[in-house]
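All protein chains of the complex are present and in place, except for one that has been dropped.
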Amino acid sequence: MKEYDIVVIGGGPAGLASALAAKENGIKDILILERDRELGGILNQCIHNGFGLHTFKEELTGPEYAARYIERVVDMKISYKLHTMVLDIRPDKVITAMNKEEGLFEIRTKAIILAMGCRERARGALNIPGYRPAGIFSAGTAQWLVNKEGYLPGREVVILGSGDIGLIMARRMTLEGAKVKVVAELMPYSGGLKRNIVQCLDDYGIPLKLAHTIIDIKGKKRLEGVTLAQVDENGKPVLGTEEEYSCDTLLLSVGLIPENELSGGMGVAMNPVTSGPFVNESLETNREGVFACGNVLHVHDLVDFVSEEAAVAGKNAAKYVKNQSENRVSAANSEEIVQDTKVCLKPVNGVRYTVPSTINPSRMEENQIVRFRVGAVYKNKTIGVYFDGEEVLKRKRMVMAPGEMEEVKLSKTMFLSHPNVQSITIQVEDV
Amino acid sequence: MYDVIIIGAGVSGAAAARELSRYRLKVCVLEKEEDVCCGTSKANSALVHSGYDAAHGSLMAKLNVAGSAMMEELSLELDFPYKRIGSLMVCTSNEDLPQLQTLYSRGIQNGVKGLSVITGKEEIREIEPNLADDVVAVLHAASAGIVCPFGLNIAMAENAAANGVEFFFDTKVERIFSNKKEQSGFQVKTSKGIFETRCIVNAAGVYADVFHNMVSNRKIHITARAGEYCLLDKSAGEHVNHTVFALPTKLGKGVLVSPTIHGNLLVGPTAVNIEDKEDTATTREGLTELIEKAGMSVRKLPIRQVITSFTGLRAHEDNHDFLIGELPDVPGFVDCAGIESPGLTASPAIGLMVADIIREKLQPEVNPDFNGRRTGILNPNTLSKEERAALIAAKPAYGNVICRCETVTEGEIIDAIRRPLGAKSLDGVKRRVRAGMGRCQAGFCSPRVMEILSRELGMDMKKVTKNGAGSELLLGTNKDRL
Partner (left out) sequence: MEKRELTCIGCPMGCAITVTMNGMEIKDIAGQTCKRGETYARKEVTSPSRVVTSTVVVDGGTERRVPVKTQNDIPKDKIFECMKALKGIHITAPVAIGDIILVNVAGTGVNIIAAKNIEQQHFV
């Protein structure tokens, strides 16, 4: 059985950045396993620009952003396998994978970085009534067809959900010659970035109907039309607000779900709020030596933050592998090396979750970034951070929305001045 | 001139076709859709009922028990997925106990084996931990099972084809003329031309009354009764170990909760009579009803795990029994009508009964070349690691995963397309190998499967359909109208 120091599951932005960071931190034997035909993941079909403003201070398209990482992976001679599907990961870190050339094979590794990304929520999860004709696509499927294959899935389009992929596809299909009639969003606010609403919808005069949903789908063979209706505050359609739209295509952009079937299978504990693993300050799951980053951990809005987070995971995985080797040398001292004091982070009052969910002060860096999302739109509020009830940080926010990830930075100093801290609460509060 | 024309390639038609292929007969199946298993047969509870439900003495009861008894051996002979998991009829109130007893007695009368009434919360909990808290008794039917309805239907049709039965798809029967002059035989006018035949088997599902009434003066009436279902992700598949029925009460008929043969959880059906025989739309009311009712027999149902919902149409005949037999006023015309639940269970016995009627009438010779065995599409997940490695070495397409949720390889999809009566559409592939049936509902794999269909069948990508003509998936190319 082949052995590696670190195996990265997934060659998208998270996998690439984590592998690079691990390599830069002195790990030689790294393998990236990618199920698609090329590295880069979903970025390859995101041909619009707007990537990399934070990382590279310029606006790149998805493939260009990916290429910057892919080139470095190649330069640094990090090995990768394409067209390779991981079927199973055992708790003892034996990975079963499969491809055309090698068939079914097993790999043993010291550390694993989970970077499988996410998938789109499908129609079934929404229980939209009506027929099941051709012409209903998730926005990402349409994106693949248009951007990778050059096909137009339809001519007259309605989009349900105002997630970023849906907004981006409204513009892409318009530019390629389709008519996008309306974007309907169940919530009273959009799930996408403001910039996308302006540049993908407003620029082309595509109406965005907030607090609306689809209550009927017509057409037995190919989609013929949908019925839109306004919803009340409980998300229930309001009688008498129905509007008919004739269309041959319905795109769904109704949320992303981390792809954690492999993680669950190996006993990684999951956070039901994010559908991603619970992780500590090192982005390590409850399974020692198994790290997670990117959209498999929690769904991000900006790839720059995925890369940043993944680099942290890669660095910590490298540290873990090196510690493990050293521990073997001085096994007698091993108990002193890892202090198991965990401080729990508690998201309350408007904050839905935090990543990480625990911090071990002895293992943290100078600064610990804590990322989270809020559950509603808040204007002129502050984010308060409390160590056992004592305020340590307050950050003012003009606006916060569920569609935009937030972060706060905790410093080592905060922990030094609270040596016995048990729990940290993060909340939205009035100014 | 055919000896027998079967109208409809659902389970009944396919079962009849296979049984008839045991004889030296020229048989064909006319199907209006592009594939087998496109109507009632594709959207149902996927159960093999034990047989206590149907009235004693009814044809339904007789063929249910007979079909159920045939299913295991048939599944081995035809290589389709079937598992005997047993069913539980849940009674949640002491005052309903007599009804449970009635079902038990009827089952005994119908000849159902392996029936027992279990009382005592602990004993019940032990065999099915997630039943509703207020359960007081269950009727356990050990012979009940689950089956892949597509697998069963496709297997019977494929085997019939292998034994010489012809299948014509996209062939809609429009008119049937009896040959008045010769007093026997029919002319069948279809969308693809005229077919002549000595006998007709009317296995047209919800349309069986239309064809019956074309030739007979004794009219029948079949109502399409819609049943909506929700399918839950495999992560919910082990929520129950048995098929769980709710005992019908004053509050109405409950819905069933059952594992499926592929490891998902199925909840359904509702029952609504509808006018339009093609109306397979799901409704908001139906889906809400399912979610409410499922909780009556099973607790903590993880309803958030729903991955898809669908509507099936049952062919309900006014007298609620199967109508199988030659029409007294139209010799040579054999009805196979009113086949609603437990039609899937009964289908092997239905096929046998139909074939017997034809055999009596036409007195055919036995087909000496008949081979009843069929090998299904190889599922590499059933192989050992060594066997799988050897398979991929020989056929690398088995190492290329196309559907990630269900781990379906290119090799399986190619097999599904190339075999006799092979898949021609996305849904055809899905019914045969489950590509696109998983939690992402084809988001990732549909463009890849379309590409394989286009390559294997030598058709343009824009001609690839979801389920036959009119359901094309791509309507143009980029900038084609700029």
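Per-chain residue numbering starts at 1, and chain names A and B are given in the order in which the chains are listed.
By definition in this document, a residue touches a chain if its C-beta (ideal position, glycine included) is under 8 Å from a C-beta of that chain, and two chains touch if they have at least 3 such contacts.
Computed from a predicted structure; not experimentally measured.
Within the complete assembly, A:E149 is the residue of A:E24, A:E102, A:E149 or A:E407 that touches the hidden chain. Within the full complex, the residue among A:E176, A:E259, A:E284 or A:E309 touching the omitted chain is A:E176.
Contacts to the hidden chain, counted on chain A, fall at residues 44, 47-49, 59, 61-64, 67, 147-150, 175-176, 193-195, 197-199, 202-203, 379, 398-401, 403-404. Residues 478-479, 482 are the ones on chain B that touch the missing chain.
The rule we apply is simple: only the chains that are shown with their structure count from here on.
Of all residues in chain B, those touching chain A in their complex are 230-231, 235, 278, 280-284, 286-287, 304, 306-310, 385, 388-389, 392-393, 396-397, 399-401, 404, 407, 439-444, 446-447, 461-462, 465-482. Remark: chain A residues 35, 83, 85, 87, 98-105, 119-120, 122-125, 127, 129-135, 137-138, 140-141, 144-146, 148-155, 176-177, 215-217, 220-222, 237, 248-249, 264 touch chain B in the complex.
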